[in-house]
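Can you keep this structure in mind? I'll have questions shortly.
A single protein chain has been omitted from the complex, and every remaining protein chain is retained in its original position.
Every chain is named by a letter (A, B and C) in the order it is written, and numbering of its residues begins at 1.
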Amino acid sequence: MIEAASARAQDKFTYGMVGGGPGAFIGAVHRASLNLGGKAQLVCGCFSRNAGKNRESGEALSLDPGRVYENYIEMAQAEAERPDRPDFIVVATPNDSHYDICRAFLDRGFSVMCEKPMTIYVEHAYLLQKAAARHNCVLGVSYVYTGHIMAKMARRLIREGAIGEIRMVMAEYPQQWLIDAVEGENKQAAWRTDPAQSGQCNCVGDIGSHIESLVHYMTGLKIEKLCANLDIFGEGRTLDTNASILLKYEGGASGVYWCSQVAAGYENALRVRIFGTEGTVEFEQEKSNFLTYIPKGKPAQVLVRGGDYLPADLRALDRLPAGHPEGYHEALANIYDEFLRAVAAKRAGEEICEADFDFPGAEMGIDGVWFIEKCAESTKSDTKWIKF
Amino acid sequence: MIEAASARAQDKFTYGMVGGGPGAFIGAVHRASLNLGGKAQLVCGCFSRNAGKNRESGEALSLDPGRVYENYIEMAQAEAERPDRPDFIVVATPNDSHYDICRAFLDRGFSVMCEKPMTIYVEHAYLLQKAAARHNCVLGVSYVYTGHIMAKMARRLIREGAIGEIRMVMAEYPQQWLIDAVEGENKQAAWRTDPAQSGQCNCVGDIGSHIESLVHYMTGLKIEKLCANLDIFGEGRTLDTNASILLKYEGGASGVYWCSQVAAGYENALRVRIFGTEGTVEFEQEKSNFLTYIPKGKPAQVLVRGGDYLPADLRALDRLPAGHPEGYHEALANIYDEFLRAVAAKRAGEEICEADFDFPGAEMGIDGVWFIEKCAESTKSDTKWIKF
Amino acid sequence: MIEAASARAQDKFTYGMVGGGPGAFIGAVHRASLNLGGKAQLVCGCFSRNAGKNRESGEALSLDPGRVYENYIEMAQAEAERPDRPDFIVVATPNDSHYDICRAFLDRGFSVMCEKPMTIYVEHAYLLQKAAARHNCVLGVSYVYTGHIMAKMARRLIREGAIGEIRMVMAEYPQQWLIDAVEGENKQAAWRTDPAQSGQCNCVGDIGSHIESLVHYMTGLKIEKLCANLDIFGEGRTLDTNASILLKYEGGASGVYWCSQVAAGYENALRVRIFGTEGTVEFEQEKSNFLTYIPKGKPAQVLVRGGDYLPADLRALDRLPAGHPEGYHEALANIYDEFLRAVAAKRAGEEICEADFDFPGAEMGIDGVWFIEKCAESTKSDTKWIKF
Partner (left out) sequence: MIEAASARAQDKFTYGMVGGGPGAFIGAVHRASLNLGGKAQLVCGCFSRNAGKNRESGEALSLDPGRVYENYIEMAQAEAERPDRPDFIVVATPNDSHYDICRAFLDRGFSVMCEKPMTIYVEHAYLLQKAAARHNCVLGVSYVYTGHIMAKMARRLIREGAIGEIRMVMAEYPQQWLIDAVEGENKQAAWRTDPAQSGQCNCVGDIGSHIESLVHYMTGLKIEKLCANLDIFGEGRTLDTNASILLKYEGGASGVYWCSQVAAGYENALRVRIFGTEGTVEFEQEKSNFLTYIPKGKPAQVLVRGGDYLPADLRALDRLPAGHPEGYHEALANIYDEFLRAVAAKRAGEEICEADFDFPGAEMGIDGVWFIEKCAESTKSDTKWIKF
């Protein structure tokens, strides 16, 4: 393993962050995952719109106070002019600000890793894709679950035909954190349930889009049409906290996606089951070191991350031997490893092709915004199927 | 336990069976479950339309050859005139024949336990209900999973408010036995996939209706409208082998039902999860000695059949102590215990009220046929929601 | 399945029972399991030393009052002289009475199914074996877990070399029912913790001997020596309620057996894991429809009872299709099926060989008593290993 780690470790990067101040969740996770990888150093940031909290974060992170900015525009302008400008920017703010912030950095030639969903409006998503292309930047969208080694193994099995032709996708993502109205005391709950910051959907936008991206990552299936039932459970709310969606994919397969933030007992239980003519593949993110594969007519097999029987290129991603659990940080670190490989290639002046890198990029980001938009459209419609 | 068993054992019954010949599945299960209970003796039957097989079954079952009939009409007529006529008839034939057979026996004053779905057409289901009432007979429909003690415990928890107001139902029933076209060699597969014998739906009729009945049994929820996507997977087939259904219940809860006969690795995996404002209840029939209950904000609890903490009336149903697994036979035997209690009451000339007995009856049978019909209607419609 | 069931059903038997009165557990289970099989009818018995309870049981079981006896001697004498004497006797009494009761019936030419442990003293166990041989009777000992189809599959895999040479056996059987001193209110607890009725060991005798028999059944391993640590947990007790035992088998394999009646949260959790040079096999009685098999260097496989990939002769034992759980009753019914096959052969005057029948007999019964005796010896000794 050390060999692989050495190879990875040789390139060094610097980065800035927008968002991720006190009380936020995902920004700190990005920093920890980048730390785990050991290749990228945080050098600047704008962590909170609250000046005190922003400063406090900068200090806690041992940043040069001169590189802790009051707003992202100032940060983009100032950092763009430094000779030691960072290699990339992590955007970990509420959904409604993604477009403007990403745009500000992409247009100044910074590569960007943006939290999902990429934007609120599909048009904006396309504009970010174009901006990245125009300025020769790498644009990633942190659909973290695509970084799990066993999710990659699921993709491998499916792509290699182990389950034949796909007939049915059954995917769910239940959580419990919004079962009661915690918006008053929980900062994340407050913005996620606020249409102004969250967009047209809350539950579908936050976790539904994780289902959509992970299913697409594993299967390559394209949605032909969908039929969504969005529920606004919880008094006083105006956005969905539960959603059930029927799907038809191109080629004839069917699907069901269910996501919920009001499912008592479920913390973060993303689970994807893919049924084909020759077998089944199942992945649960809370048991991400395992993968169930059932060849038709045979006993179910439980594959373990690190297992000798896994392909060498996937085993090369192991940071720990089998039985020594990897988790969420490692999944995000895996995504960054590929993202940084692309950033390094750009930095070296190479022409790169997205398909050569295994991280969620602009295409997946755009698909995610389409999915949210179509779910919102369906829930207002009396027509059964909403076409893509 | 012996006390309860003694009490149960004191009444003795005789019965006849239509269907359940060589190669069938469910008829033999009814006989074994009745044997397990030890209260009812098979005395006559018409087991197969094939005279040889019919005779062979009668012999294997040690019946008086004079009470093994070539067809059910003859059986109904002959048995009706005997002084020792059986107390009830089990109907375990393909769906399309249920109505005529049940009718023949009900009209002659026999109580009947009919396999589900009760009939193919809703009108017929109502007619059976009326026939039973007119002739003062007990009519049961063998939705076997309602007989599990832990399904009854789920119902109890829900009815007593343990999970608050229901918001979401997530229920599934995947199987794998029709993943390939086995209709040529498998008798049951042949009739189930044949519209003439199976009715408008195959998968929804066979196992979808089990979901519907079990959810209703546990929750009491009434379906307001549904939206169904039925898939005909498997070449040359004309009936569904996979179905995904969105539901809205009266009162605002939502639901998803998924049933499939093409899900590799799943044998008979009926699973129902009920999410409320105060908690969650989950039941899996393949682990029917357990029940998961999650009170909001607390750790998940795994309740075990036979556990000291279960209510006394449910513990009285135990045939075995905790940790000594009961299964499918016991579930059906539990249904028969209640059905026979009703039959005994009728025999004793008592007025009975269905609500005093805990077995699936005509109401549940009618609901099941409605459900199948509405799914068939939805799948042909462009309108999102089909109202009940 | 019906074919197999028919074949089984053709022979009919009658039996008597000693023990199994009100408040007992296992006697009623024997009756239910025999009912499930549908081949044997209870015709006489002596259910309790309490005359009232004895009569009550006989009535509840619809027996001829003339064949309900006040004691087993009277029963043995009277039934031996009837022309319609029963084919076999079930002995379901406390351990200390097994020898005398079995002897009384064997000596009068009745076949016997005796609860385990067969006797308290090894000498008595040998005497019963000889009595059975002398009188040409079948003698079974109801080690019920050997009746599970998936336990038979474990045996098959091991015997066919699927896990290579066995190195280690890890077996446990925790229960919780004696965690508190319930002897006052629980009849079974009272006799099991009483040396006069239970013998030298309680926990080892009751459930430890199930481990020993099941491991031997699956593996064929013979114990060379053992080292036991018996604990008497629970105030005022004089017999073990927890035991941990190291073992060395002939050929060099090692083992650990742990049994306990004071393990909160465990109902009846017999679990056997067999580790060999080429793989592992694992069986849990509370999940008796499954078997885990792990070929060395490959993913774990979960085999399901009823699975298409199981050998035909084991599939022929299915009473229900895969996914329709069988449980404890079915395991005991399977043992009776084989026992009755042997009884029928004797009845037909055939010479039979124990090895041709798959039910636990005198050999296994004797081994069980040896095991208990050696555990008692070890726990009093300062020598590490007690040889067999």
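The rule is short, and it goes like this: contacts are C-beta pairs under 8 Å (C-beta built on N, C-alpha and C of every residue); 3 or more make two chains touch, one makes a residue touch a chain.
Just so it is clear, the model here is predicted, and its values are computed rather than measured.
The chain not shown here is touched by just one of C:G279, C:G306 or C:G365, and that residue is C:G279. Of the candidate positions A:S288, A:N334 or A:T379, contact with the hidden chain is made by A:S288. Of the candidate positions B:W177, B:Y293 or B:Y336, contact with the hidden chain is made by B:Y293. Hidden from this view is one chain, which touches subunit C at 163, 167-168, 170, 172, 174, 176, 179-180, 227, 229, 231, 233, 242, 244, 246, 248, 254-256, 258, 260, 262-266, 275-280, 292, 294-297, 300, 381-385. Subunit B residues in contact with the hidden partner, per the touch definition given at the top, are 293, 297-304, 307-309. Panel shows subunit A; residues 1-3, 5-6, 9-10, 12, 20-25, 27-29, 31-32, 35-38, 56-57, 60-62, 175, 266-269, 285-289, 304, 306, 319-330 of it touch the chain omitted from the view.
The working rule: only the chains that are shown with their structure count from here on.
Averaging C-alpha coordinates per chain places the centre of subunit A 44 Å away from that of subunit B. We define each chain's centre as the mean of its Cα atoms; on that basis subunit A and subunit C are separated by 55 Å.
Shared interface positions of subunit B, i.e. residues touching 2 or more other chains, are given as 266.
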